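All remarks here apply to the structure that follows.
All protein chains but one are shown in place.
Entry: subunit A
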Amino acid sequence: MSVSAVFVLDLKGKVLICRNYKGDVDMSEIDHFFPILMQQEEEGLLNPVLSHGSVYFMWIKHNRTERGTSSYSDCLCVCVYQVFTEYFKELEEESIQDNFVVVYELLDELMDFGFPQTTDSKILQEYITQEGNKLEVAKTKVPTTVTNAVSWRSEGIKYKKNEVFIDVIESINVLPRGIGHLHDVNANGSVMSSDIVGSIKLKTMLSGMPELRLGLNDRVLFALTGRDKGKTVAMEDVKFHQCVRLSRFESDRTISFIPPDGESELMSYRINTHVKPLIWIESVIEKFSHSRVEIMVKAKGQFKKQSVANNVEVRVPVPSDADSPKFKTSTGHAKYVPEKNLVVWTIKSFPGGKEFLMRAHFGLPSVENDELEGKPPITVKFEIPYFTVSGIQVRYMKIIEKSGYQALPWVRYITQSGDYQLRTNT
């Protein structure tokens, strides 16, 4: 279970940087990678794991840089991707070559003999120096954090004002299913598949080694302790940052941890409930072959009147050969984006309970396009502040540090669109 080598390639498949960890793979194997990738792409069989002989490449594409790992032995797949995402937050992809010394240093620390070691970017920053020659001057000791049980926080952090900011962000995914479902499930056309992916993010500005405890209105917790006051939320699945004591949570649902300094995602959760889609879209797209397409889209805010959705974008697909757009909107602004075959209808502020309308008219060429076009869904983007769909609440955040300082937690709630797709009725 280990990685033989890591390569960073540019868009044309040229090797920018490589690191051979085990020496069991010929480094020229990477030459086969790109041709195979291209071939598979052409055949429509593209796949995150490619093979050439006994060498296996796991690759991801990051903006304009391709990255591949070649692995010889039976190897860990999932890990590799995460390493990349982690450290590439650190590096601007254009500057890989400019900073190759640092990149090599990073690659060295990330993995040893193909075994992933430390991937926490904050900690790596502590002892990976930006200029290679600083070594002699400053660093005379390994940050204890690297090998500590608390590997994500250094000692001796100091803030004048101790604060912690908590952001509760819920993304709502909506995948309305085919017409066939609608009458199967619910006569009024409500959505079949919807789930909420929430995440709690921290910005910690606390001195020392504080012990934190987060209280949520978790249904399981309330059932355990016998309290049943107020609304509770049943979380389907919870994932925690490595700082959270998982066994403690497993036994009594207490979320206790020593937080990493600065920004981090403390936890994420998934809730599988049938929620009304916050912004409901009804659409009529009438296509008159050889002449025109007429689109009518109605958007309805199905959330509390006091709340307001910001930056709402409704993206409506149009045929690729459509031309001469004309729009009429009851509010906001509609724009044709020909390169994506979309009409984007933007509404800056969308109060709950309101209903808006957009009409679009496109011409179609008299010669029909032969290519079969798919039926892309309408997608919606929005943000509703001070509000969570699930009703999750931070009930308390206890902060205990041995110096005994007082610290203030600040909480913000926001709901946004995740994978929010609605099928068009044509």
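The criterion applied here is as follows: contacts are C-beta pairs under 8 Å (C-beta built on N, C-alpha and C of every residue); 3 or more make two chains touch, one makes a residue touch a chain; residues count from 1.
Throughout what follows, contacts and distances are computed from a predicted model.
Chemist: Which choice in "BRICK1 subunit of SCAR/WAVE actin nucleating complex", "AP complex subunit beta", "A-type voltage-gated potassium channel KCND1" or "EARP and GARP complex-interacting protein 1" gives the name that UniProt lists for the one chain left out?
Modeler: Answer from the UniProt record of the missing subunit chain: "AP complex subunit beta".
Chemist: Decide which residue listed in A:Ser51, A:Thr273, A:Ser291 or A:Ser349 touches the omitted chain of the complex.
Modeler: Residue touching the absent chain, from the options given: A:Ser51.
Chemist: Just name the one of A:Tyr104, A:Phe165, A:Phe240 or A:Phe327 that touches the chain not displayed here.
Modeler: A:Phe240
Chemist: In the complete assembly, which of A:Lys12, A:Lys375 or A:Lys402 touches the absent chain?
Modeler: A:Lys375
Chemist: Which parts of subunit A face the unshown chain closely enough to count as touching?
Modeler: 1-2, 22-24, 44-49, 51, 53-54, 56, 58, 60, 71-79, 81-82, 85, 108, 112-113, 115-120, 127, 135, 139-142, 146-147, 149, 151, 175, 177-178, 180-181, 184, 192-193, 197, 236-242, 244-247, 249-250, 265, 267-268, 270, 372-377, 419, 421
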